[in-house]
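A single protein chain has been omitted from the complex, and every remaining protein chain is retained in its original position.
As written, the chain order gives the labels A and B, with residue 1 at the start of each chain.
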Amino acid sequence: MKSLAIINQQGPLHSNAGQESVDLVLAAASFGQDVSVFFIDDGVFQLLKMQKPDVLEHKHFAKSFGAFEFYDVENIYVCQRSLTLRNIESNQLNVACQILSDTELNAKLANAHNIITLS
Amino acid sequence: MARFSIIVTSASLDSQGCYSAYRFTQTAITNGHQISGVFFYQSGVNIANTFQTMLSDELALYPKWVDLANEHKIPLQVCVTAANRRGIISEQDAIQNDTPELFNLKPPFQSVGIGELVSMLNESDRSIQF
């Protein structure tokens, strides 16, 4: 089984990247890839519990993060520095995840067979 | 000799990415490597629109991909969900939509699911995204 790292770098309403990342995570995992999901830079804004995209008639794709565990996607990694820089505390996040230092995060990326960034 | 998966997520006219992917694919083949396939995702699917019309003195990337794929039997796989969102419709989709004449995705481009990307990744040594 090959590992696939998917990196989210943009906020939830920046483009359609967030939705297409969720599509990719769920489909790749259901076809047997060992998927890990990374949230870095503005990508950490996708994790805000308080977001209400329905105000702008947008689908709340971040709700699907809760489904990741049912697809055996348990490696959800978040960049500590990106959170700190944006004044986000871990209790504001919408999914159980591991908050990693740069060194830890880089080591996880180095181990992935394939890496796809969504921006 | 190695096997590559090429992933294209950038739209052909929004950045140089789709052209770089073409040059990389072409060079890899010239140097004796194999291409498991090219997977078009996000706005990368835009290149599959056969209705694209460039002015005569401009770079026309669509026919370059078509020629490369036909010459070397490279699968050009277009994610159906990403494509439909952007108005890129295969003949099969058009038939399902009850508008059998209205399609703009033609061979050698193929409309596929993400499962094809997974198969491609499983059989290649390296993937590279543009």
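General remarks:
The criterion applied here is as follows: a residue touches a chain if its C-beta (ideal position, glycine included) is under 8 Å from a C-beta of that chain, and two chains touch if they have at least 3 such contacts.
One rule holds for everything that comes next: contacts and distances are computed from a predicted model.
Between the listed names "Putative monovalent cation/H+ antiporter subunit A", "Protein tusB", "ABC transporter, permease" or "Molybdopterin synthase catalytic subunit", the UniProt record for the complex's undisplayed chain reads "Protein tusB". Note that of B:S20, B:T50, B:N104 or B:N122, the residue touching the chain absent from this view is B:S20.
The chain not shown here touches chain B at positions 2, 4, 15-17, 20, 23-24, 26-28, 30-31, 33, 125-130. Annotation for chain A: contacts to the undisplayed chain at residues 7, 9, 40-42, 81-82, 102, 105-106, 109-110, 112-115, 117.
Throughout what follows, only the chains that are shown with their structure count from here on.
Between the CA-based centres of chain A and chain B the separation comes to 26 Å, rounded to the whole angstrom.
On the side of chain A, the complex with chain B involves touching residues 2, 4, 16-17, 20, 23-24, 27-28, 31-33, 113-118. Chain contact summary for the complex, chain B toward chain A: residues 5, 7, 9, 41-42, 81-82, 85, 113-115, 117-119, 121-122, 127, 129.
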